[in-house]
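Only a single protein chain was left out; the remaining protein chains are all shown in position.
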Amino acid sequence: MISADGIINDLTHIRDSAPLIHNITNFVVMQPTANALLAIGASPVMAHAVGELDDILRHAKALVINIGTLDDFWLDSMRVATKLAKQNNIPVILDPVGVGASILRTESALSILNANTPAVIRGNAAEIMALAGEVVTAKGVDSQYQSVAAFSAAARLSQAYNCVVVVSGAQDWIVDRENSLELNNGVPLMTRVTGMGCTATALIGAFCAVNSHYFSAAAHAMSIMGIAGEVAMARSEGPGSLQMHFMDALYGLNQDTIAAKLRVKACS
Amino acid sequence: MISADGIINDLTHIRDSAPLIHNITNFVVMQPTANALLAIGASPVMAHAVGELDDILRHAKALVINIGTLDDFWLDSMRVATKLAKQNNIPVILDPVGVGASILRTESALSILNANTPAVIRGNAAEIMALAGEVVTAKGVDSQYQSVAAFSAAARLSQAYNCVVVVSGAQDWIVDRENSLELNNGVPLMTRVTGMGCTATALIGAFCAVNSHYFSAAAHAMSIMGIAGEVAMARSEGPGSLQMHFMDALYGLNQDTIAAKLRVKACS
Partner (left out) sequence: MISADGIINDLTHIRDSAPLIHNITNFVVMQPTANALLAIGASPVMAHAVGELDDILRHAKALVINIGTLDDFWLDSMRVATKLAKQNNIPVILDPVGVGASILRTESALSILNANTPAVIRGNAAEIMALAGEVVTAKGVDSQYQSVAAFSAAARLSQAYNCVVVVSGAQDWIVDRENSLELNNGVPLMTRVTGMGCTATALIGAFCAVNSHYFSAAAHAMSIMGIAGEVAMARSEGPGSLQMHFMDALYGLNQDTIAAKLRVKACS
């Protein structure tokens, strides 16, 4: 089980060592993703030219791949970077944005998955289910049913690829072959700010850069997302101010706040 | 003539149905555009890979095309998407950013126009005039003269393509073959925030997704842009805080605010 001590320990390592996090991500979220990484003390770099991936990845401590606005040109970069990350023995975090919404996305995510097993995959319920090969109809699915199905999909993905799988939503699940836990932090208004999921994935990258126990690292990152969202929500009047206060909250997180707010339990 | 009742009716439909709005837009505004769509309750998707346009557009309720940072690769996506939107019978909203500033932009906008008549075209006076074939010298034109000329250009475009044309500025005009109206909401400081025009175009997409009377839909979207700008301005000290409060204001719009602030009249 994770604890405030463990979270703050990772966060302190990030603040002290400013690990370089290499992001190949989508156009929509590049700026807030970079800002969130800076806010927790990491050093983001966005670079996608195949000709420099080797140089950049030599110094990176984690690689974050996000297929949100992919095309063939960017997909090629993602695959090359993923293979280089394997050579350099750094963790890859995969955000399969929109998997299931198009054949291209599903096939692209699978091709990245098969190029190098990621340390962590993070998606919402529909994305994780689609990646696990289920046919998802986004609307009209009973949410309780979908929850069970999503958890099951995460468990199967985790078994198949021997990696950590994060299903984010009203509750977040962190799943690997042996363990699973549920986080209950965060606020609904976060779904009205673009790129909050993508930001979560980037923060997982920063935590995996300093903590090789990727299950804990992913859980720590997801918990600070939710806790910072709650801190921000207390001061916000809508999604605009939430986005701003969220960055301030990430920057100002301390052990007292984390200990007071952390809501984690074993998956039921 | 539009009314607060009509606006709130559309807005409620958007909030209830969360229509998927497919945007192929420019790099500068992707994030604020997505945030504005989320703030009013719509579901934005940004996707440009030709290989997935068909899949994405099957579920989209409107397609927003914005040529702000176009190049040949993106232009190809825009044309393909525009044709697919026609097959799927969903409205296309065109934002001809910078038309008149380069031959490439003018020709590109016209090629998109001719691939599939949009439901709505939205631009500023110079863009609408350029799209209508007039030679525009951006500076030194008497503004009163330009206003008359821009209205005339909008009317001609509307006739030629049988679509709604929106000219945004200190006053917004909504024009189609039979009707025209003038909106007098908004604040000058909105011109100091990048992408406010592009955001207006995206919101028109969301309103057209729930209201097939595109003239009303466009007018409703433009009115909430201006009203949210006014609400935000009352709390802002510059363009940074305006941008933030604008998102909060969009999110919080209700019938009382709209009814109190709506300023619409027939074009004189």
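The chains carry the letters A and B, assigned in the order they are written, with residues numbered from 1 in each.
Keep in mind that, in the parts below, a contact is a pair of C-beta atoms (placed from the backbone, for glycine too) under 8 Å apart; a residue touches a chain by one contact, two chains touch by 3 or more.
Treat the numbers as computed from the prediction; the structure is a model and nothing was measured.
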{"item": "Which of A:R79, A:R105, A:R122 or A:H245 contacts the chain that the document leaves out", "value": "A:H245"}
{"item": "Interface with the unshown chain - residue positions in chain A", "value": "27, 30-31, 34-35, 38-39, 44-52, 55-56, 59, 243-252"}
{"item": "On chain B, residues whose C-beta touches the chain left out of the figure", "value": "26-29, 31-32, 68-72, 98, 101-105, 138, 191-195, 236-241, 243-244"}
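Definition applied: only the chains that are shown with their structure count from here on.
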{"item": "Inter-centroid spacing, chain B versus chain A (mean Cα positions, whole Å)", "value": "33"}
